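Only one protein chain is missing from this complex, and each of the others stays in its spot.
Up next is chain A:
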Amino acid sequence: MSKKESGAQWLLLTAVFVIATCGLIYELVAGTLASYLLGDSITQFSTIIGVYLFSMGIGSFLSKYFNQNLLAWFIRIELLVGLVGGFSSALLFIVFPLAASFRLILYAIVLITGVLVGLEIPLLMRILEKKVAFKELVSRVFTFDYIGALLASLIFPLLLVPHLGLIRTSLFFGILNVGVGWYLAHHFSKEIRQVVLLKTAAITLLLTQLVCFVFSESIMSYSETMTYDDNVVYSTSTPYQRIVITKNKHELRLFLNGNLQFSTADEYRYHEALVHPTFSSLDQPEQVLVLGGGDGLAVREILKYPSVKQVTLVDLDPAMTKLFSRQEMLVRLNDSSLLNSKVHVHNADAFTWLRSNKTLFAAIVVDFPDPSNFSIGKLYSTSFYQLLKRALRPDGIAVIQSTSPYVAPKSFWCVDTTLRSVGLHTIAYHNYVPSFGEWGYIMATPEEPHRWFSHLPAPLKFLNPTTLQQMLTFPEDMKAHQLLDINKLNNQALVKYFEEEWGKYLEH
């Protein structure tokens, strides 16, 4: 074997090493991205690895149809892998909020990358077959292949994701891939026809990817992540809503249709205020109903009362309750409340469910989104509250999250007026939740209970007997100062107040 031959051999083996690293990186990028965006990392990783390996099989199979100009083909494929793999995560991030069939695009990219990577090794072995003994060849090629894989699997979680992020990681390896292609073309330029074309293509690609690498931040901004201050760690579109979870160093935030539902930094303020005034005024509550609140955080507070025998949680969206009973971070947050044997989750429409309900509850916690449209407005109507009253024991209490009495006093007191119009007694109160601002709640009872706020469970992070009393006082700027309409299905007065008040507030 001549020195030149040997040099060529080592060059090609280095290429194997780089290719193997790149190949695995693309696979890891796809898997991570899918778990980020779609959730359920086990399914995502296992299907992506499966599809990827299978596609490599297809690539290997197809390699027998390449009979001439093997080296040129190898370089072309190299460039293609660089192109597809390098841009894969940028493309997926951009496409995710736009495309209906995101999975299809994801798996298509995995498939194409897999097929191309699958073509590389067989082609390379055939290029080298006349230069190296078969025994040696197999040994060397696969050694480099597997070393590359090990390297990739180590640097990906330790170096690349934390420092480069997904978009730049895949671009970086795209650049490497294309770089190898270009160098091979350069090195073997005498053996390849139309080498200029190949080199030009390689350089164009290299430059494009470099530019993208530099401006990757702005690519991210095209994708939805820019709407949120922090990193989107999870997002999904269900038939009912768009669920997005963001994370920074200090807190996790949940958004439904772009509206903040809670931040882990201060959600205890909201959920303690939502649950405890009601429960501390009840005598040994047993049957409890939660409407909405699929995050399980209100349930977490409810389960602090040992007398509670059963919590029925009715939330429209199975994706929501599934997420909060499976995702580790979130399950930790709600103290596994949705997995508690006392808790029964029904994924049903609250209005429809309540209409057919026959059970009487000691407490009902109503945690719906704000009445920002006519559809949700129905859940704050006289018709709904009549059903609520019917589902309450005479000595029971319902509590309703009722938007901000500071931003939307008319809306807040309209809920109060509506509850009173169906013959319920009400007690309105509010507290300060930094993420939301001043927030309001209304307790409603068929009969006034004897002992308001008699026994708070310990320990709570926000509430104590003194704060409980303070929450009952409303300053002048949180009062309606006018007679308000009752919210009915056929006037939707609340939605109109809400639009007017929040509209004005958000204009600032």
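Following the convention adopted for this analysis, a contact is a pair of C-beta atoms (placed from the backbone, for glycine too) under 8 Å apart; a residue touches a chain by one contact, two chains touch by 3 or more; residues count from 1.
As a working rule, contacts and distances are computed from a predicted model.
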Chain left out of the displayed complex - its UniProt protein name, from "Pyruvate dehydrogenase E1 component beta subunit", "Simple sugar transport system permease protein", "ATP synthase gamma chain" or "Protoporphyrinogen oxidase": "Protoporphyrinogen oxidase"
Contact residue for the chain not shown (choose from A:Ser41, A:Asn373, A:Thr426 or A:Thr467): A:Asn373
Which of A:Phe142, A:Phe351 or A:Trp452 contacts the chain that the document leaves out: A:Phe351
Touch list for chain A against the chain that is not drawn: 62, 65-66, 239-240, 316, 349-352, 355, 373-376, 378-379, 381-384, 488-492
